[in-house]
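Missing here is one protein chain; the remaining ones are kept as they sit in the complex.
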Amino acid sequence: MSRSLHTLNTPPSDTDTLSHCLMALSEGDELLLIEDAVYFTLPAHRHKLPSGVPIHALAVDLQARGLTNATDISIISDPEFVNLTLHCNRVVSWF
Amino acid sequence: MTQDYRTLLDDEGYLFRLEDWSEPLAEQLAQDKGIQLTPAHWEVLWLLRDFYQQYQHSPAMRPLCKAVSLQLGAEKGRSIYLMQLFPGSPAKLAACIAGLPKPDNCL
């Protein structure tokens, strides 16, 4: 199965980048929130992310922004990010 | 053509201003590179100038071959043929003599 890791780095106000990312996301893909995209973990935005794919957020970016309450997503370290890229067929960076 | 045509050229021998090009200048530039222009050279040079006019950039080798092939016949579109006319790097050399900018995407 061909699997893509999509990384997103834009804040929730950038609806275009989010919609392009979501349009490109296949079943079986993974989504990783980095930089300003970690604000999607706020309760007000959480529903804007798809439910069918695993969603991760980068720990250092959450921490930097004071987002400590992210619940139902996987919070990953930098080495885990690297690992994730190695387990996917391609990385698609949305910015 | 003025005596000091070299002042019209940049460090790599391409014209600073494309409008300074003329046929005699092309003859001179070719001669400097050890090439005596023949009708076979000229048909490629004119094709290059048309290419630039139409597509607004100097072609790399692959599209040059393809354009030559489409307009002058498949035999002339082979890179070996163009290498014989413009030895070394035909896309760069021919663009230079044709008074066009150096191709951007050229190996």
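Labels for the chains are A and B, by order of writing; each one numbers its residues from 1.
One rule holds for everything that comes next: a contact is a pair of C-beta atoms (placed from the backbone, for glycine too) under 8 Å apart; a residue touches a chain by one contact, two chains touch by 3 or more.
As a working rule, contacts and distances are computed from a predicted model.
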* Asked: Which protein name, taken from UniProt, belongs to the chain you can't see among "Photoactive yellow protein", "tRNA 5-methylaminomethyl-2-thiouridine synthase TusC", "NADH-quinone oxidoreductase subunit K" or "Amino acid ABC transporter ATP-binding protein"?
  -> "tRNA 5-methylaminomethyl-2-thiouridine synthase TusC"
* Asked: For the chain omitted from this view, which of the shown chains does it touch?
  -> A, B
* From the listed residues B:L25, B:A67 or B:L82, report the one that touches the chain absent from this view. => B:A67
* For chain B, which residues reach the chain that was dropped from this view? -> 51, 54-57, 59-63, 66-67, 104-107
* With the missing chain put back, which residues of chain A would touch it? List them for me. => 2, 4, 16-17, 19-20, 23-26, 90-95
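We take it that only the chains that are shown with their structure count from here on.
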* Structure fact -> Cα centroid separation, chain A vs chain B, in Å, comes to 50
